[in-house]
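Heads up, the thing below is written out as C-alpha cells.
Note that this complex is displayed minus one protein chain, with the remaining chains in position.
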C-alpha cells in the first residue's frame, strides 16, 4: 500500500524537492532502505551516512538540502526527527486504521459501569462496578478495570492491563500488555520478627498523554495517591512504588525501579535499569544514566552517573580486589605524603 | 464514611486523649493531613514534624504524649507504626467489606477441581483438573490454576495470577496481578553449541501469610521444589530462580533477582534491584542494600553493600577512568613505599 511523496507533504508540510508522484513503499532506516523507501537523516553531522544509503527519498534538514537533492528526492524540514515521528503516526493511521468501535459480547461489563461513546471493549475484558470509560477509549482483551476505576477519552489499554479499584488514567494514554496499575504498595510494620500488613488505602492517578510499557507496575499509595503527571513515558518492566510522584514529561527506560515516596521532577530522564531509592527528591531536569543508583536527593538539574565500568574479566578482578582496599590505599598515600614532607623539612623537626 | 476516634480505640486499644466523638474522615500522612484526618508519628525523633501537620488527631508514642495532647486529640500507644498498620486493616474492612462469595458463571472450573466453602472465583478464571481451593479463598479474574495446584484457606489471588501444575500456596497469602508461580526454571545442558532443555520436574511450595507483588515470578524446581517459607514478603517484578529457598519472614524489595539454588535465610531483607547469584547461602538476618550484587555466600548476619556511588557525570567519568587503573595505582604506591624505605635506610643496602 504505497503512498506518494506528494501526499506526505500535503499532510505534514515540509518542502518537497522531487516528483510528488514518487511512490514510497516503506519507511526505513538509512542502512536498510531500498529504492522504494523513504528514510530520514536527523542532523547535518550524519551527512556521511547519506552516501551509503540506497533510500529512494530522504527527509533532510536545510543544511543538507543540496547534498540530499543531488542524490534524489527529498523533503526538507527544520526538524527531520520530529517530522519522521509525525510521519509514522500518519502512516499507521493510513495503513492500519482503527476498527469500528464495538463491545465484544464475550466481555464482562458490570451493569453499573459507565461506557462512553465509540468505546471498544475486547473479548474477556472485565469492567467492574461504577467503572468509567471515556469516549473513544479502547479496552483490550483480558483487561480488568476494578470498581470505580476510570479511563479517560481516547486512551488505549492493550491486552490484559490491570487497573485497580479507584485508580484513574487520563486522556489519550497508551498502556501496553501486562501493565499493573494499583497493586498494593509494599508496606509492612515489623512486629516480633514478622511483618504486619499496612493496607494501601490510596490509589493511582495518571495524567493525560502518558504511555506505559509492557509489564510495568505502578503501586497504589498507602494513604495519599501515587501520581504520574501528564506526558510521562515509561518503558517496559518498570517498578514505581507507592506514593511516588513522577513529574510531567519525564521519561524512564526499561527495568527502572523507583522506591516508595520518591518525588521525581518534570522533564527528567532515567536510564535503563537505574534505581531510585525511597523518599528522595529529584529536581526538574535531572538526568540519571543507565544502571545508576540514586541514593540521595538530586536537587540541581544535571547529569548524574554511578556504575562500575565494564572491563575484561581478568582486569576487573584485579581492580575489584584493589577497590576493597581503596580506603587503606588512601591512607598509605597520606603516609607517603607525610614521609616526603618530613624528608623535605628535617630542620624544622624538634 | 467517617469513623469516630472512640470506635478506633474500642477496636484497637490505645489510650485516647480527646473526645471519643471526634470524627475521622481519612487516614493521612502528617504532611497532607487536614483537620478531619488522623495521622501518626512513629517515633519521638520525629517530634519536629508535629508542629507542621494540620492533622485533626495523631497516633503518638508515650514520649510525645504531652506535646501531642497540647495540639489536639491523640491516641497514645507504645508502637504507633504497628497501631497504624492494624488501623489500616480495620479501616479497609470497614470501608470496603469483602463481597459475598460466588463463583462467576464465566469462570472455567474443571469438574474434578475441589472448591472449598465461601470461595470466590472471578470471571474468566481457569481452575484446572484436581486443583484445590481452600475455604474462603478468592481467585481473581483471569487467574489460572494448573492441574493439581493448591490454594490454601483465606488466600487471595488477584487478577491474572498463574499458579502452575502441582504448585501450592499456603493460607492467608496475597498474590498480586501478573504473578507467575511455577514457570520452568532456566535449565539447559550445552551440547555442540546448542542448549538442550532440562525439563523442570519440581514444583513451587509457598507457605502461609506470604505476599507476592505484581508481575513477580517464582520458577519451579528442576527436581526438588522451590520453597518460599511462611511470612515472606516479595515486592513487584522479582525473579526467583529454580530451587531457591527463601526463609521465613524474609522481605525483598522490587526488581530483585535471585538465581537458581540460592539458599536465603529467615528474617533477611534484600534491597530493591539487588542480585543474588546462584548456589549461594545467606544466613538468617542478612541485610543486603539496594542494587548490590551478592557474589559469595554471606554466612554471618549483618548489613552488606556493593554499589557504585552516584556522582555528577563529569566527576564519575574521571573516577571511573581511574578505577580501571586501580590495580596499577596500587603497584605504584607500593613502589613509592619501597623508594621511601630505601631512601631512609641507604646504609643497609649492599
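Should a chain be cited, it is by its letter among A and B, assigned in written order, with residues numbered from 1 in that chain.
Throughout what follows, a residue touches a chain if its C-beta (ideal position, glycine included) is under 8 Å from a C-beta of that chain, and two chains touch if they have at least 3 such contacts.
Quantities reported herein were computed from a predicted structural model and do not represent experimental measurements.
The hidden chain makes contact, of the residues A:36, A:72 or A:123, with A:123. Of the candidate positions A:214, A:246 or A:298, contact with the unshown chain belongs to A:214. The chain that is not drawn here is touched, among residues B:35, B:63 or B:343, by B:343. One chain is missing from the display, and on subunit A it is touched by residues 26-29, 32, 79, 81-82, 84-86, 88-89, 91-92, 96, 104, 106, 122-124, 140-142, 158-160, 174, 176-178, 209, 211, 213-215, 231, 233, 235-237, 249, 251, 253-255, 267, 272-273, 290-291, 307-313, 316-317, 320-321, 323-327, 329-330, 333, 336-337, 340, 343. Contact between subunit B and the unshown chain involves residues 108, 124, 126, 142, 144, 160, 162, 165, 178, 180, 183-184, 186-189, 191, 193-201, 215, 217, 219, 222-224, 237, 239, 241, 255, 257, 259, 273, 275, 277, 288-289, 292-296, 302-309, 311, 315, 318-319, 321-323, 325-326, 329, 332-333, 336, 339-340, 343.
As a convention for this text, only the chains that are shown with their structure count from here on.
In whole angstrom, the spacing between the mean C-alpha positions of subunit A and subunit B is 25.
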